[in-house]
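Sharing a structure with you now.
Note that one protein chain of the assembly has been removed; the remaining protein chains are unaltered in position.
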Amino acid sequence: MAMTGVLKPGFAQVRVLDMEQALVHYRDRIGLNVVSTGDDGRVYLKAYDEFDRHSIILREADEAGLDVMAFKVQDDDVLKELEAKLVKEGMEVSHVPAGEQPGVGRRISFVAPTGHRFDLYADMELSDNGPETDNPDLWRTEPHGMKALRFDHCLLYGGDIDGAQRVFENALGFKTTEVIRQDDGLQIAVFLSCGMKAHDLAIVRNEEDGKLHHVSFNIEDWNSIRDAADIITKYDISLDIGPTRHGITRGQTIYFFDPSGNRNEVFAGGYSYYPGDPLRVWQMQEVGKGIFYYERQLNDRFMGVVT
Amino acid sequence: MAMTGVLKPGFAQVRVLDMEQALVHYRDRIGLNVVSTGDDGRVYLKAYDEFDRHSIILREADEAGLDVMAFKVQDDDVLKELEAKLVKEGMEVSHVPAGEQPGVGRRISFVAPTGHRFDLYADMELSDNGPETDNPDLWRTEPHGMKALRFDHCLLYGGDIDGAQRVFENALGFKTTEVIRQDDGLQIAVFLSCGMKAHDLAIVRNEEDGKLHHVSFNIEDWNSIRDAADIITKYDISLDIGPTRHGITRGQTIYFFDPSGNRNEVFAGGYSYYPGDPLRVWQMQEVGKGIFYYERQLNDRFMGVVT
Amino acid sequence: MAMTGVLKPGFAQVRVLDMEQALVHYRDRIGLNVVSTGDDGRVYLKAYDEFDRHSIILREADEAGLDVMAFKVQDDDVLKELEAKLVKEGMEVSHVPAGEQPGVGRRISFVAPTGHRFDLYADMELSDNGPETDNPDLWRTEPHGMKALRFDHCLLYGGDIDGAQRVFENALGFKTTEVIRQDDGLQIAVFLSCGMKAHDLAIVRNEEDGKLHHVSFNIEDWNSIRDAADIITKYDISLDIGPTRHGITRGQTIYFFDPSGNRNEVFAGGYSYYPGDPLRVWQMQEVGKGIFYYERQLNDRFMGVVT
Partner (left out) sequence: MAMTGVLKPGFAQVRVLDMEQALVHYRDRIGLNVVSTGDDGRVYLKAYDEFDRHSIILREADEAGLDVMAFKVQDDDVLKELEAKLVKEGMEVSHVPAGEQPGVGRRISFVAPTGHRFDLYADMELSDNGPETDNPDLWRTEPHGMKALRFDHCLLYGGDIDGAQRVFENALGFKTTEVIRQDDGLQIAVFLSCGMKAHDLAIVRNEEDGKLHHVSFNIEDWNSIRDAADIITKYDISLDIGPTRHGITRGQTIYFFDPSGNRNEVFAGGYSYYPGDPLRVWQMQEVGKGIFYYERQLNDRFMGVVT
């Protein structure tokens, strides 16, 4: 492939109202491993199948939501190029010094036209309990909970989604894989990929800027969705919707809420995207099927509740 | 991502001894759709979930095997760049004019140090019954047979695998995801990716050059492997091994032979590869587990039979 | 086991408003095979994995619903014993001569206290394309549509469910596996098994007698539920709810409507019941979870719509 050097979603820093409850949720239910706790109380976690040190940071705060979503890029040269491109697209780029998070190199940071902060970085330490590399087994210890494989993507809500799309396409080399579009051409949602996944980031048009719709984790397959649902009920986790499938991305999915009200998704499957694949377009009258392929209609909670 | 512009495995041209039998196998059992038959008798097929016009070409011949494996690249500019890089790596590049295959643009062609012919091309017509793009359903008509989603990769046998690896890395921007390595450092097998898949091409050291070990198709999940096995037995298709899992790539897999003796694989799952992920290394004493994770030993047929 | 000789649910005769549409639904979507059409227009169908001649009879009528559900018993002696027991329980038993349905022996018939007609019979011809018995393959031809394995059970709505339960337990030797019970002890639903399945018949308390909630078909597993859902959306079949799981029986399930408005279920899994297993009891405050284990709440349509 020949894109501009953004490798993947790297981490998301999520605000939670009660750290102890949040840990039960993300560690014991979703199945992440706790890596470390910072002096400032932030807790760093990772999925068992990720090489990098951490991918989810929980920060206790008075309000739920997303502080920042970060992408890993190929190397520091790419980071410099991307900074220039961001500036060219009109973004104000600030700098986060190495070490602001343990094991993470310098980051550049910008606020997208939808009001969301995104960071880019080239360096993160490898985890010492990531996947094995010498005659590797599937896992070091049996995965637990929902057996999340990786932090996968975020879906965000904000106003100027066309502006955000332009920045991600033009400056960062993302491709738009699918859109929801009104008959008058107005885009209601855009799905953006920096690699071969159907989406690494999705943004939905919304009056209020800077909102988080959900943080998503990849799990193995449709059976894992069922097993996640079994866990959700057993531990009385608030379900949003699922098990179901998306028309958009074709992902098999279930949505639920963390104890602070942040929406989570665990999903499996979906198509592989190749740059050059045609754009998939959903009209508003089919948006129900696009979002929930089986139900073929939206529910108010899914559309309205964000953090 | 920031590689050199090779998008994906595009097609494989496979030699079969009897076209009628081959069609029953690839069309009815593996589940491909026939696209067209050329004046020269070549039959063009595609998996139902592929956008491009065709991905498998069957050519009747006296000897089974692989004529050529081709990769699709981003555009014609990339094609020119890659030609220059191939020449720089010492490859002799020849040209195949547009139209040698219906709907396919000009190709450049080289013979890798392992004796295998590879083609690169930027343009292929889109299929008129590929995936839908307007409010798309999962499929146009119910998938049949093993429900192959796409032609995925080839595993090839030849002598100078280090040479081939060098060409694919240096000229074409592939990354090596896994290797099998003797204690003295000699590489026995290399697994190469041009994107986020654990492999798009694999090459195993072998005395004789230019050999095909298998052509592989991606299917949905572990249940699809079982369903494929049910079909293999029902229609008395020659089984090689499986259902099982690879240690290398973690793919869930089953191997079998087409009526001409060419080995096929259908597989599901496996990890997603990100450029920058550490190399996975298998030592010879663990190679059994690397190849067949459950059996933890090789069988002679799997190692010895190639076409 | 030592029950009174009822072997299994044998057939259900379902009223449909339009036979042609019904056939598309039951044959092409659910995946049944058409066996024959009677002089009176009734169409006989069977699932591919059933030994007996037919299991679903469609009858065109002005109103949807269930004419009769029938159970197969061990032999004619058992049929006589069961008639005596039914009479002893106060049931009026009538007789249907052999041949009223092609290939089916004499039946005895009674109307349960909930207003539903049930038939019992000992003899039905074997199908000539049921499962193989000599070195049997899994199937004769690849299953199609939702790949229904068998007609499995009905859920019925009526008034005197205690009376019906008594007849099925005392006369026919069924066991109650689960109940939904109000705090005052009033039973809202009873689940009855004549063998090792979690239910062969379920009855829910309802003001109006003789109503059908759903006819259910067994399919292979949770993946088959997803595949059924894919079919439901593709062919724009009216979905009720699912994919989900029942707390009661633990079955993995999806509900939808035939073109006449009769509700169907395809389901997989659930526990095996052994006579002697403790009764499972659901209180009304947990009934949502009992019915839909993931959603943990009922929907009006599921409760209210019957035929």
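Brief remarks follow.
Note that the chains take the letters A, B and C in the order they are written out, and that residue 1 is the start of every chain.
Methods note: contacts are C-beta pairs under 8 Å (C-beta built on N, C-alpha and C of every residue); 3 or more make two chains touch, one makes a residue touch a chain.
Because the structure is predicted, anything quoted here is derived from the model rather than measured.
Taking the complete complex into account, C:Pro278 is the one of C:Pro97, C:Gly185 or C:Pro278 that touches the chain left out.
Only one of B:Met91, B:Ala112, B:Ile232 or B:Val306 touches the absent chain when the whole complex is considered: B:Ile232. One chain is missing from the display, and on chain C it is touched by residues 1-8, 49, 51, 72, 74, 78, 126, 131-138, 150, 194-197, 220-222, 247, 250, 269, 271-272, 274-283, 286, 289-290, 293.
Those residues of chain B that touch the chain absent from the view are 222-223, 226, 229-230, 232-233, 239, 242-245, 252, 254, 289, 293-296. Of the residues in chain A, those that touch the hidden partner chain are 137-139, 142, 144, 221, 223, 230-231, 233-234.
As a convention for this text, only the chains that are shown with their structure count from here on.
Between chain A and chain B, two chains of identical sequence, the interface residue sets overlap for the most part, with shared numbers making up over half of the total.
As a whole-number value, the distance joining the C-alpha centres of chain A and chain C reads 44 Å.
Taking each chain's centre as the mean of its C-alpha atoms, chain B lies 47 Å from chain C. Computed centre separation for the pair chain A/chain B is 31 angstrom, with centres defined by C-alpha atoms.
Residue positions of chain B touching 2 or more other chains: 137-138, 221.
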